[in-house]
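A single protein chain has been removed from this complex, and every other one stays in its place.
By written order: A, B and C. Residues from 1 in each chain.
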Amino acid sequence: MTNAALDTDLRDLYQDLILDHGKHPRNFRIAKNANHEALGHNPLCGDRLMLYVTVDDDNVVQDVAFQGSGCAISMASASMMTDMLKGKTLAEVGALFDYMHGACTGETVTPAGLAEDDVDRIKALAGVRHYPMRVKCATLAWHTLQAALKNEKKVSTE
Amino acid sequence: MTNAALDTDLRDLYQDLILDHGKHPRNFRIAKNANHEALGHNPLCGDRLMLYVTVDDDNVVQDVAFQGSGCAISMASASMMTDMLKGKTLAEVGALFDYMHGACTGETVTPAGLAEDDVDRIKALAGVRHYPMRVKCATLAWHTLQAALKNEKKVSTE
Amino acid sequence: MANEAASPVCYAPADELFACAAPRIYMAEQYRKDFPVLDQKIHDHPLVYLDNAASAQKPRMVMDAMTRFMENDYANIHRGVHELSVRATDKYEAVRGTVRRFINAAHDDEIIFVRGATDAINLVAASWGRTFLKAGDEIILTTLEHHANIVPWQMLRDSIGIKLVVVPITPEGDVRIEDVKAAFTSRTKLVSVAHVSNALGTVLPVAEIIKLAHEHNALALIDGCQAVSHMPVDVRGLDADFYVFSGHKLYGPTGSAILYDKREILKQMPPYQGGGDMIASVSFKETTYKEPPHRFEAGTPAITEIIGLGAAIEYVSTIGLNRIARHENELLAYATEKLRAINSLKIIGTTPNKAGIISFTMEGAHPHDIGTILDRQGVAVRAGHHCAQPLMEFLGIAATARASFGLYNTKADVDALVAALRKVQEIFA
Partner (left out) sequence: MANEAASPVCYAPADELFACAAPRIYMAEQYRKDFPVLDQKIHDHPLVYLDNAASAQKPRMVMDAMTRFMENDYANIHRGVHELSVRATDKYEAVRGTVRRFINAAHDDEIIFVRGATDAINLVAASWGRTFLKAGDEIILTTLEHHANIVPWQMLRDSIGIKLVVVPITPEGDVRIEDVKAAFTSRTKLVSVAHVSNALGTVLPVAEIIKLAHEHNALALIDGCQAVSHMPVDVRGLDADFYVFSGHKLYGPTGSAILYDKREILKQMPPYQGGGDMIASVSFKETTYKEPPHRFEAGTPAITEIIGLGAAIEYVSTIGLNRIARHENELLAYATEKLRAINSLKIIGTTPNKAGIISFTMEGAHPHDIGTILDRQGVAVRAGHHCAQPLMEFLGIAATARASFGLYNTKADVDALVAALRKVQEIFA
């Protein structure tokens, strides 16, 4: 691999958007009054994150926050996810999850009805699909979200 | 190996003397009044024999008897041993043991001071030295003898 | 069971790897060349290997799979982000699927990789046994069990006070379902029996035994060591709760074995050994464990050997277990007929429900003498108690000689055995 090819290859995973979210995670705080929360854990990497979600009576996500530690990919994924979720209905969240999951595992799911901005962000995260060991880093936040919404307190990906 | 060579080879182990003692073990009985006894066991083959030895105050073997079950080699060895021991002093028994042990493991021990008859019998048993897995069959009775004389109740060869 | 195994029906799932053509003619010679060890002389006679129940020989393909793995892909698994570790992990984990299909389990995570069948039964006794059994509870075994299916339960008995109930066998070597039925009480918690007896070759009616166990709210552990190489096994069809077997008897490497354990049961079992790779998190205060199967695979597993076991399963599956069963049953019938013709010889275990194993004694000749004389003629059989001393005691014998067949044995091997036995007769005439 030439140096240029290597750069392209690595830049596919470590895009600026990812690096930026990894370094400066958004919504990185404890949200004590959230009505859903869950602890996500990837025993392989030791990545851990606590996710707080507030859903109102109309099934609209009012607030999402997280705290934790992990690699650039898992932190960026959590940060970008929190950014995307605010203001979405639970149905929209489900569609986003499905698209995200498909994108990271290499399935082709059409982003029907998703905001262009969200699709771009998820495409950035989907660089992991060429890094099999890192897929779980990208999906940890999303699995934790599912657990939180189902009121499961803990989730562990392996 | 030709059939003749095979016969010679197997006849080296299964000599008539061995087969005879194996089939018709001498001194095959319980000797309740023996002043030494021990149980010999070879867990590999399942060979088992109970040995009874009566030694008088002058350290002369007055009686030897055994009972048990096992292969032709171990039964013949026990039977021939009991035949040899009667009337011997413990010192003579020791010399016999050393010669027997050497003969079966391929060491060269000179049969200094041993009766010609005993030497012949031990040479017959020593056919096992070309059958490494069977050496313990031939020596079981002798190890049991040692245990009995040392007042150890059990011996197991492996 | 023997009949079922011999039927030409294709058992394997309709999956390329496991497709079996089941042609009418079985050519053991064609497979012999896959086993380099068979091509040698022992004491100037061609080797006739009839000690398959103790351990089977390894096809070139298994050795190659192990070597290739070590040459190309080797690394420790699960914990690495680098390429070799990814490849090694993928190959190791893929064998769970191979095993699942082989025994028709429902889920990959019901397949635990262990060191040997002995290890597997000790695991169940220590983990499940200590958790779910209490003093007075009963485990049903049979007289013909291998020590591996006796001693772990005795150790558990001596430690927590359970009771072992032993079902006797018939003089022919059969386990009768009525006798098993009679052994149940309200305290029965487990029935742990061999699928095929390693000492006699008897095929046990395990489907019926498992059914009985479940009717009595007990679980069933099947020791499949001698079954998986001789016949198709379907753990879901049988509804076994635990099923164990060793790789080395299935033409695979030593150090590899399988514990199949139903998901619902596995989930409730605490870990057996502690260490790396089986934990979710460790602190000196508190440690949490991973989900099965990893909870039960502490430390670095026998990675290369599991890859080898996967290759062995592919090898036998490609030939087809039905074909192997039919071939071995033919050999067994042929050998039985030939051995019956030797008048000083007595076959031990005369039930027709047998898989490729034949045990015998000879008048005047101890099994060890038989073993030695056969060996000098190149014929490898086993002589002894076959790790089944209670069975030997029950039969009133100290030992037997045992010939056991593998997929590469031929009628010529049986003829060589018979000729060699004539020499035993001659010597002990």
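In this text, contacts are C-beta pairs under 8 Å (C-beta built on N, C-alpha and C of every residue); 3 or more make two chains touch, one makes a residue touch a chain.
All of these numbers come straight from a predicted model, not from anything done at the bench.
**Q** In the intact complex, which of the depicted chains does the undisplayed chain touch?
**A** By the stated touch criterion, the chain not on view contacts A, B, C.
**Q** Sort through C:A148, C:I169, C:V235 or C:L417 and give me the one touching the missing partner chain.
**A** Residue touching the absent chain, from the options given: C:A148.
**Q** Who touches the missing chain here, A:D9, A:D83 or A:D98?
**A** The one listed residue touching the chain not shown is A:D9.
**Q** By the contact criterion defined above, which parts of subunit C meet the unshown chain? Give residue numbers in ascending order.
**A** Residues 36-37, 40, 42-43, 47, 49, 51, 54-55, 57-58, 63, 66-67, 70-76, 79-85, 115-119, 121-122, 146-148, 150-152, 154-155, 164, 166, 246, 248, 253-256, 271, 273-279, 281-284, 287, 298-305, 368, 371-372, 374-375, 379-384, 387, 389-390, 393 of subunit C touch the chain that is not shown.
**Q** List the residues of subunit A that touch the chain left out of this view.
**A** 1, 5-6, 9-10, 13-14, 19, 23, 44-48, 69-73, 131, 133-134, 137
**Q** Name every residue on subunit B in touch with the hidden partner chain.
**A** Touching the missing chain: residues 41, 43-44, 132-134, 156, 158.
The rule is short, and it goes like this: only the chains that are shown with their structure count from here on.
**Q** Report, in whole Å, the distance between the mean C-alpha point of subunit A and the mean C-alpha point of subunit C.
**A** Roughly 47 Å, centre to centre.
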